[in-house]
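Excluded from the complex is one protein chain; the other protein chains are retained at their positions.
Take a look at subunit A:
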Amino acid sequence: MNDPVAPERSAGTGEPGAGRGASAVRNTSEVPIPPTSEADGKPSVVRPGDRIFKGLATGSGIFIVVLIGAIGLFLIVQAIPSLRIDQANFLTSREWSTGDVHNLRFGILDLLLVTIAVALLALVIAMPVALGIALFLTQYAPRRLARIFAYVVDLLAAVPSIIFGLWGLFVLGPVLTPFAKWLSEHLGGIPLFKQGNVLIELGGTIFTAGIVVAVMILPIITAVSREVFERTPIMHREGAIALGATKWEVVRTTVWPFGKAGYVSASMLGLGRALGETIALTIILSSTIKPFSGSLFDGGATFASKIALAASEFNDPKLVGAYIAAGLVLFALTFIVNAIARSIVAGHKEYE
């Protein structure tokens, strides 16, 4: 991928002194304004720096597109042979039995539902909390305190996910058990809280997993939202204050409308992270043969955790293909989520 960049760079660095000297002369004699704009239809001056930077930037852009395309292509190529011999319906079957490579039966419905359930629960918990933190840090907290706080929140992002997993299994799970039991006993009438397909005592439920993942995506949403809120034009805020707005009204009338799109985009970023979370979920979620019933107290496996649980014993390309097919769906799901995030951001001109 460096190929398109390298020649450009060597050409540029070949005569840096000469180039600069020439353009400096031209600057004073012909063009009074630095030649950055393409105004007047005149051919603009191109300096080595321009060429290098353009090359690097274009190269990076192409690189990422090619990379993602290659990932997608790899997944498809690897998945197709297994998909063709799949004895169950890949999209609607809840079955996942890959023990016998001559009779592969796998479908992703349960994986998809559990993945979405965990990610949504995490998002529902993390979004309001992250919004609160970001607003506190940018609007309410004293400057110095805000800075320290921001570091602490960012530190959460540096905790490896296996730590979150172990914490969820050994610490949080047992703590949540009485609460989860209370919920399923008293609110069992609501489908969301009905008795699930695994033991609540063990804590290997979507409920526990969702809360742990919420903590994991919190720093991402907070960090991005904070940056956006901080960039509220000072004029807007001062204008509101001058009109007699209270702090809450300032937030509501200037910060929120300005930062809303950024906040949603940050949440989508967090959602993408939640969808792909692996190790913590392999540790926390109890797997089960029973289908997902729509309760928060169900167990199961997400795309990523299912792959991770089986990865150590992969010994047949067809078997691997089945899991790669699942990975492909996750890839598509993440792609859709990100596309939604982009379109939300693009729909708000004030953010651009």
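Operating definition for what follows: contacts are C-beta pairs under 8 Å (C-beta built on N, C-alpha and C of every residue); 3 or more make two chains touch, one makes a residue touch a chain; residues count from 1.
Here is the rule we use: contacts and distances are computed from a predicted model.
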UniProt lists the protein of the undisplayed chain, choosing from "Phosphate-binding protein", "Thiosulfate oxidation carrier complex protein SoxZ", "ABC-2 family transporter protein" or "Peptide/nickel transport system permease protein", as "Phosphate-binding protein"
For the chain that's not shown, point to the residue among A:Ile52, A:Leu75, A:Val198 or A:Ala304 touching it. A:Val198
Based on the whole complex, identify which of A:Ile85, A:Leu309 or A:Val337 touches the chain you can't see. A:Leu309
Where A:Arg84, A:Arg147 or A:Lys247 are the choices, the one touching the absent chain is A:Arg147
Can you say which of A:Gln139, A:Thr288 or A:Asn338 touches the chain missing from this structure? A:Thr288
For subunit A, the residues touching the chain missing from this view: 97-100, 147, 151, 154-155, 158-160, 162-163, 166, 169-170, 174, 197-199, 201-202, 204, 282-283, 286-289, 299, 301, 309-310, 312-315
